[in-house]
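Excluded from the complex is one protein chain; the other protein chains are retained at their positions.
Then we have chain A:
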Amino acid sequence: MIKAVMMMNTQGKPRLAKFYDFLPVEKQQELIRGVFSVLCSRPENVSNFLEIDSLFGPDSRLVYKHYATLYFVLVFDGSENELAMLDLIQVLVETLDKCFSNVCELDIVFNYSKMHTVLDEIVFGGQVLETSSAEVIRAVEEISKLEAASNAISLVPNSVSGWRGR
């Protein structure tokens, strides 16, 4: 099962982090920092795999890929295949690329919720759900279409006084 998906830039700033088992915020930060410190010490042209039992407990592996200013990181256990996970990152990036046409770090920062939508279509509760980027894009587009439709109505902000009830 996949334990976590992370994206961080080359300075170690997290851009997206999703843990499939609940972890307190401090622990998440510690893990993100830990992963980054390992990643940034890796030389160029080495393998994309890491065994990081020290951070995530026994039988944890990590696959990462470095794109321009971003690291894409997947953490998972022994029930997944490393090479396949590497391709899952590829799927994710390809999908994002199609969604944002030439994805860059800023797209990820500013489209936080859309990023999560895309990710949720690919990885669901720690399991790989869909690996065809065309399928993912179709699902995401459908969602955004429906959202846009409901948005059109709510663009005029109707103040709900009931919200202050609590």
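The working rule: contacts are C-beta pairs under 8 Å (C-beta built on N, C-alpha and C of every residue); 3 or more make two chains touch, one makes a residue touch a chain; residues count from 1.
We take it that contacts and distances are computed from a predicted model.
J.: Considering the UniProt annotation of the chain absent from this complex, which name among "serine C-palmitoyltransferase", "Adenylyl-sulfate kinase", "Hypoxanthine phosphoribosyltransferase" or "AP-4 complex subunit epsilon" applies?
T.: For the chain missing from the view, the UniProt record says "AP-4 complex subunit epsilon".
J.: For chain A, which residues lie in contact with the unshown chain of the complex?
T.: Within chain A, the residues touching the omitted chain are 13-14, 16-18, 20, 22, 25-26, 28-29, 42-43, 45-51, 53-54, 79, 81-84, 86-87, 90-91, 109-113, 116-117, 120, 124-132, 134-135, 139, 142-143, 146-147, 150-151, 153-161, 163-164, 166.
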